[in-house]
Each structure stands twice: as C-alpha cells, then as structure tokens.
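Step one of this worksheet: look at the structure below.
The other protein chains are all here in position, but one chain of the complex has been omitted.
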C-alpha cells in the first residue's frame, strides 16, 4: 500500500460519507490546507493524526503507517495546465521578481521557507463577487556567510 | 524607450536617492506590491500615478507614457532558479492540488482570478525567527455553463 | 469511476445509439461546445444536466456524480500534434500579439476570460468551399491597481 | 531593413501620431486584425496596401518592399506567458478536442485552415461586464484519399 | 476497439497472410502511402475502402467503423529517433528555409497544404546504389488578406 | 566574414538586382534547391560555383572562400513555427512511420540518405488550385551486419 | 510477440545458460557489438543468423521472424542518465566540433555514416588501469551537389 | 580576452597561413584531436604547448595564458543538428545500451572515462568508398563499494 | 525479477522487520549510503554482500543475482521536484561554478570522479537546530593531453 492507494481510499471514503475537507480537518484538529495535503499524499502526518484519519474515514489499519511516511513530492507538469493551478503559477511568474525585491527590502538577503511554512485558503464575501484569499506564511531564512 | 529601459532608470534613481519600494509606494498612494510590479515593468499604471513616479524619481518626461503602456508579461524561466522565487514555485507544486480542492469545496467549479487580484507581502516578527506573510486576494471566477 | 471512465462510456453509448454531439446537446438544452466538453471530461455539469445525460445515454447511475465533479483540466501535449488542433495553436502563435494589441486598444489593460467564457463552432456554407466559424466570447477582465 | 525594424518604425509613428489600429486599418481599407498583424510583421501586404501604410505613417520608402515580403512567422514561447495570450492558448488546451469532435461531426475528416483564414475581435457591451468576442473563420479542408 | 487495436490486428493479419503494403493497396484500389497510413491509424478511410480492408484481412466486422473514424494524429517524439524517420526530419531542418524561399518565389505568400495532399514512395534502380524517391504533392494555399 | 554575413550580402544583392533563385541557379548551372541552400548557408559549393556566385552577385572576393566552407548546419527550432516549414514537419509526423514501412518493404532494413540526396520543388498548375510538388531523392543505405 | 518480448526472452535465456555476449556472437559467427544490438532489439538479423540465435538460446520458433524484422530504433532519454552511456554522450558534446573539423579536413564536406557502419569494443590491459577502446568505423558520405 | 576570442584568432590565422589541423598538431608535437579541441576552446594546454601555438600562429602574447585556462565546456544543443555531429549522437542512442552491456561483461560494473581519455580520427581508404575510423580510448573506472 | 522488484521487496521487508538503513548497512559491514543505494537499485553489490542482504531480509534466493547486476541508472526528472532532493540540485546550480574554480585552483584541469567516489550523510547536533552534513569524496581525474 502506497501514498497513491491511500489517497484513492480517502477520496472514496470522503465521497461516500459526504464529508468536506474542512470537516475532516476540524475533526482531527488541524488546518484544512495541511489536512488536505496529507490526504492527497503531499505531506506526512504524526501518528496521532494519522490514526484519527484512519478512524474517521474507516480506512484499513495499515493506512496509518503509510500516512506517516515521508512523501516523495513529485509533480509531473513543470507548467501546470489546470486553470485553477495555473493562475497560481502565473502569479509566481508575474510577481516573483516583485516578491524577491520586497522580501530583500524588509528582511535582507534570504528567502521565505517553503518547509517551515503554513498556508490558509479563505472565502471573503463581496457583493461584486466573492474573493479567494490565500495566505502563505513562511519563516524568513537568511543566507549564511561563512 | 521601452519598459526595460524605464526599469533600469527607476532602479538607478531609486539607488541614487536611497529610496525603498515601500517609500515609493507610499508617496504615490498605492500598495508596495503593485508599485514595485509597475516599476519592474510587469503592470501598467494610470496616467496620474505614472506622472507621480516620474516626478518622484526625476525620470525623463517620456517615461510616463511608457509606464502607462500595457506590458508584455514575459518570464523566461518556466521553472525559476532563484531560491526566493523558486520557493513560491515549489509551493504551487506541493499545494496546487490542495488549493484546487479547497477552492472547489468553498466556491464550486472555478478559479481565483490572477487579474482582478491584489497581493501583499508583510513581515511578522517572531522570536523564533521572523516570518514572511504573502497574501493573495483574487476574485472567484465561476466556470460558465451555456 | 473517474472522468476518463465516463468519457469512454459516453463515447460508446453515443456510437451505439447513433447520436451526434449536436443532438445530445439539444436534448439536454445546452450548447454543443459546452455539452461536448462536459462529455469529454473538460467541464463539470450541474446536477440537472448530468442526470439528463445519464438518462439519455443510459449510463450507470453513479456517472452523474462524476459528471458533476470539478475536472482536472490536463493536456499532455504543450504543442498539440493533431492537425485540427494544431491549426488553433498556430493561430494563437501567429495572431496572439495582434489580439493583445486590439484587446488593449478597445478595452484597456486586461484580458479575455477563459472561465467566464462561451464558444460556438458553426458551418458557413460557401460555394468556394465551406468554412468553419469558431466564436470565442469571454468577459473582459481589467487588471486591478491597488 | 527587416520586418523587425519596420515594426519598430510603425509602433513609433503610431504613438507619435496618436493613431489606433482600427483607424490605421480603416484608412487602408482593410480589417483591423489583418492590418495589425501586417504591422507586427506576421503577414505580408500587397503593394497597394504597403504603399498606403508607408504614406499614412510617413515611413521611409524602402519600408514598402519589406512590408510586402513573406514573413518568417516565428514565436519563441511554445507556451506563451503573457496572460492575454495565454488565455487563448488555454482555450486551445481545454476545448481543442471538443473543437475537433464538432468539426468532424459537421464536416467530416479534415481541419479549419489557418491560411485561408480571417479573424475579427469585437467588443460586446454588457452591463455585467463587457465581453471580448473573437471570431475565427477558416476554410474547411478535407483530407484527401488517393 | 480503437485505432491502436485495429492497427495491431492488421499487422498480425498482414504477417500471417504474407501480404505486402503495395499488394494490400492494390487490392483496395488505392495508393500504397495512403493505404499504409490508414492501416497504421493515421488516416480515416471511406466506408467502401474500410469494408474492403476488413474483408481482405479477415478482420472482425466492427473494425470497419473504427477504420472510418477520424484519427487523433499524435506522435510522441517531437524529434524522431529512428534513423529512417530522422533523415526526413533532418531534411526539413536543412532544407526548410530553402523550400519556403522557393515556394514564395513560385507561388507568392502561402504554403503547401498537408491536408489536400498526396505522397508516393518509389524505388529508382541505379547501378551506384538504388535510390528512394519520395514525392510530396500538396495544394498551394495562399494567405488571405481581409 | 562568416556564412551568416555572406547570406545577408546575397539576399541584399539578389533584391537589388531583382534576381530570383531560379535565375541565379540557372546562371551558375545548378539546381534551384541546391543553389538556394548554398546561398542560405546550409551547403558548401565547389570553388567554380562559388566564384560564379561571387561574380554574378558582385560579392566581395573573400566571400568565395566562405561559400566553399563546410557549413555548421544548425536550426534552432526543434519544432518549426513558420507554417510553410511546419507543414513539412507535420508530414514527417503523420507519414513518418508509413514511409519507414514502405522503405523497408521495397529495400529491406535501411534508410534514405539525407547526404547523397537531391531535392526539387515544382509548381504543377491545376484549375482547382495549383499544387506544390516536392521531390526527395536519396540513395538507399542498407544497415551493415558485421 | 514483439522485439521487446524477444529481448526479455534472450536476456533470461542468456542468464539461465550462463552465456556471455561474446560467446553468443562467436557461436553465430558475428561480431559482439552487432550481435548484442540485435539481441537488444536495435538491429535486425538475416534469417540464417536469427535461426542460429533461436537454436542457441532455445527461443520459441516465432522469435526468428521477430528478430528479422526492421526495428523501430527509439530511445527515450535525449540526454542519457546512466553514467556508462552519458560519458559517450559527453564525448560527442566535447569533441563533436573537433570531429567535424577533422572529418572535413581529411575528406571534404560530408559525414561518417551511422548506417554503413561497424563498431568494436575492446579491453586494453594497462598496469595503470585497463582501458576501454571503442572503435567506430563508418563509410564517408559526401554531400552531393546537383 | 576569452577562449572564444582566441578560437576566432586561431581560425583566422589558420586560414591565412593555409595550415591544416594535422599540420598544426604535428608542429606542436601533439595529436590532431587534442590539438584541435584545444584550439576550439574545449581543452586547456600546458604552457609549453600554448606558447608553441602562439608562436606558430603569431597570436598576441596574452593568448597563451587563455589557452592554458581550464575551459568551461558548454554545448548548447542537447541534441546536435549538424549531420556530421548528429550521426555520432545517433550512434550513442542506437548502441549505448549495447556498449554498456559489453563494458560490464568485459570489465565489471563501471564506465569508460571521458577524462582520462584519448581519441583519434583516421581515414581508411577503401575502393567501395573511404571510411572514417574514430577510436575512443578511455580508462576503465570501477564503481567503488564502501 | 528486476532491480525494481527487488527494491519493492527490500522496502517491504525493511518495514516489516522494523529495520533502519544504518542497521542494515552495519549488519552487512558496509556504509549506509552505499548500502541504501544498492537497495534502491542504483548500485550493484558483490556476491558476498548481496547474499548477506538476502539472508538478512529473507528475500527470495534469486534476488541475490539481481542485486549483483549492473544497474541502469535512470532518473526521470531532469530537475527533481521533491524538496529534499531539489535542495541538492539547487546547491549544484548556485555553487557549481564555484566548485569548478576551486577544484581547478587546487588540482589543475580535471574533475571529481562520481565513480571512484564515496559519500556520507551525518547528523551534527546543534542547539540552534541540528545540521545535515553530506560529504562527497571522489578521486581527482586530470584531463589527459595526448
């Protein structure tokens, strides 16, 4: 049993039980983005949370160990085609140099970590059309001089 | 005179005058991300703001018209190599499918616009290491059925 | 059951029943382009239309839920090889910059949405050779300054 | 003098004279899309129209011959990054197979020509947001069996 | 049953019956290049010819409908590796610009159609070594000005 | 002085003198395809022919040595974008496997040489539309078993 | 049964019988490089040699016909990753232009054939470390002028 | 002054003096392949040989230091297009796996070095057509187990 | 049975027995990096060590021969996406030219072998955060002049 198998099992169980990602996240006491990424196989969970997922979704017992494994984070499309994902890629292309300038101005030479990192996705209601608000929150890492 | 020329002029004037992006943005009454992206040639400014930039940075007069032009948004590296930009790309790779799932769960079938879109970059102080907080805020666009 | 499975079922049923895409579209009260794209797995349908497709084509009941799912819009050939599709790609290559110029001239800095979007494909009879007329109709989205 | 040089001269003259593409097209009695593509160096013009462009924009005399030359239609980005052009590319990706199905259903095995081809770009006013309407009109070419 | 399945069936039947492509083509009254391309799944045949192929090669009855379907012309190697095919690719690379110059000189701005197109492959005996003679014969298509 | 410089000189002289490729070829007693490819820098000429080209086009004397040099045959677009050249590429994609089958059937295991090779491009008049006829004529090379 | 199936059968039989490539080659009276390439599916063998391979390795009878078929020479890695193969690729990169210069100096404008071609791989003992000696021997092919 | 500048100087001097690569190599007492690769900027020479090249070709004095520098071995075409170089690439593609098998059989797990490496290119006269003989001679390097 | 099959068997056995890579390495008397790379199919082991692995992990007997085979070292992602591996790739990108400069300064023109090569990965405890220490140790190979 591999991450991809567990992902399939989770997606089936989620559909069968009529659960949403936010509901699953709330039941295991974690955030929706992290929980979803674990279920899709792009993050590992600590044993306690993995066991809760297995219980909540009635997965086979061995799924817990698989959920705890360090995933191999592979994406096959260097440039994603799905429009919902491509727009994020486009933002990196259009605003990447801008982000670099502002990070350097505020923090000095370094980067925002993608490892010591949190992310949220929220809905902001708006009469002119609701808005998606994505927040990326990563530790600043300074280049070391040695 | 083209966008790339004006970008060079702005970077030189900024360095010579010892100005920061936040300061420039504040002086023309716009946000730092938008202002920086205009200066780097990845967005166009309305005449009023373009004139203010020209005055503030003592650019040649014709620069204003160039700043108002619709840019040709080209990036040459499909996968960016600079670590500060790559980490953003990596986040799209690792969390893209997760974002898609959560947007669909909260809004239905559609995407976050990268056009009707705002972005901020903030510093969050933290004794364990300051954090970079990037906020993406785009209008939800629903797929039309016809 | 996944989008790809339902696509196969639809193509088989369509052939077995001798139905055309225009006929299917007409029976569910939607346009041919949208209906075809739903059947090929590149768009999701609302429940009512999904149920009508299932009934019309005598698909298994669970196909309706799959047709309602948000698809993962993936195409594997960055440059398509099939001549019928390549010619569309070539038009984007040859006339893309022209389209950009004219959209900016008529609307200002922004784009034609590919999400709030409709498309038709018609046959125009002509004694010198019939013509294919493809119409793209998308909402203009203006870049936001903030 | 090459196509790229003439393109630069045309863009400068157009800006200096405050002309729009539609106005230029109207003055030489041709459509805006074709005229713009000629000016950008992606199509050749017959002598009469080339001379009119040279007169209208006060270009150097030898520009007329260059405008009449068969262009080398090269685009460097297999996947365009500018959002206004990318959305057209995305439409080919999402609806390419659909277009192929409908062309085959209406016409038989063959393609829409990108050579014996016309294109228009129009603005359709709409209280919910104006719309861009792009029309592609190409001769149907049937595969020959021999 | 798909084009790829029918291709396999045809190749097996051809080997079992000891038939050559020229013989098959002659028996259905068509040219060898067109016939081979139909059998390999890269062209569609009219019903009459498809039925003749099915009869000649004793294929299952449903193969005829598949042979009549419009194929999805996909090749996976942008640069082919097999030496027999690569040499054709190399000729396009070395002589492509030359062909463009001569077509424009003889016909004006336009292209040779790859759709309204015929091709032959012949053996020319020669004491210094036999020669392969490939003839491409496509309709000239002139760019339309509108 | 390099091949690219001589190519520019030849194109200028050809335009200034109002010569066509066929006329140039005829004046040096060679075929149009070979002559054009030499002038574009994709083949080398023997001294006698190089000198005739220099005389005919009034090129600087040292151009003759350059025309005799073995060229470095480089093309930068693995998949050509110009439609006149792309159609040739497309023919290789669609009919490459067919050509391979027929060459093997007629000659055994081997290839058509692209070195010991000739090519012609002719115009065939036709009331339904003139046709471009391209002939490739290369020595068959058999794989050696050793 | 295809080339890939026969390759698997040969590799199994070779291992089971404890045979080496040199031994197999010697038993069918051919060179090791050619024999190995035939067994790996990258060359075809004449009937006599194919039958000898089938007998020697006790392959199923129909394998002989497959071994005689013209292979489709496909390699999937444009840049090979295995170090033993990459070093050969690197030599082409580092010494390719040198080889071209020396071939032209010794032979005139043309190439070394990869079809009318032989290759050996030998071990040269050396107290400082044994050496691999690869010899490529191909017919010189001169570009034809016509 | 860089390697590319010295290469240009060497090619000019070689042409002006009417020298061949073999003659140059012989005058500095080294092999033709190594000498040519040094002159083309793909290898460094020891001081003595660099000085001899400078003297022989009457290069400016500072060229000697440049010839002694460690080159940055860069090639821009992952798949070379020039036919003389492509054929070498093709041989790696067709015979790479074969070479790997035979090296492993003769030497064990390891590779032929491309660094501790020599190469010759010879002409072998043959009434049926002269042959190019390329010899690669590299030290066998065994994988270390630790 | 192939390398990939044995890798799967080893990973399963390792999990079932609760063994770590360091423990396995220690039990067969080899280093952890080498042992892991053998188990993952990227190196071959001598018979003695292969037999010890088979015994330790209770693999089927034929696995030993497979572990002794020379592997085909293939990686499919030219640019790895997993962050743990990408960071190593990034280090090559950022510090590659620096490493080249320093190797040349200390050793002369040549390279660090990746074949006669050892590697360790250690944990260095540190109150500010533990550190990963990777050591690469390869024989210097000097370019040969001949």
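Some notes on this structure:
We just call them A, B, C, D, E, F, G, H and I in the order they show up, numbering each chain from 1.
Basically, a residue touches a chain if its C-beta (ideal position, glycine included) is under 8 Å from a C-beta of that chain, and two chains touch if they have at least 3 such contacts.
None of these values were measured; they are calculated from a predicted model.
For the chain left out of this panel, the touching residue among I:13, I:119 or I:145 is I:119.
Touch with the chain omitted from the figure is made, among A:8, A:62, A:76 or A:109, by A:109.
Residues of chain I that touch the chain left out of view are 20-22, 32-33, 36-37, 40, 42, 73, 75, 78-80, 82-85, 87-107, 110-114, 116-117, 119, 121, 123-124, 126, 128-141. Residues of chain G that touch the chain left out of view are 79, 81, 83, 86, 90, 93-94.
Although one chain is not drawn, its touching partners on chain A can still be listed: residues 30-31, 33-34, 43-46, 49, 70, 72, 100, 104, 108-111, 113, 115-118, 141-146.
Everything below uses one rule, namely that only the chains that are shown with their structure count from here on.
With centres set at the average Cα position, the gap from chain B to chain G is 55 Å. Contact of a single residue of chain E with at least two other chains is seen at positions 33, 72-73, 75, 78-79, 81-83, 90, 93-94, 100, 104, 110-111, 113-117, 141.
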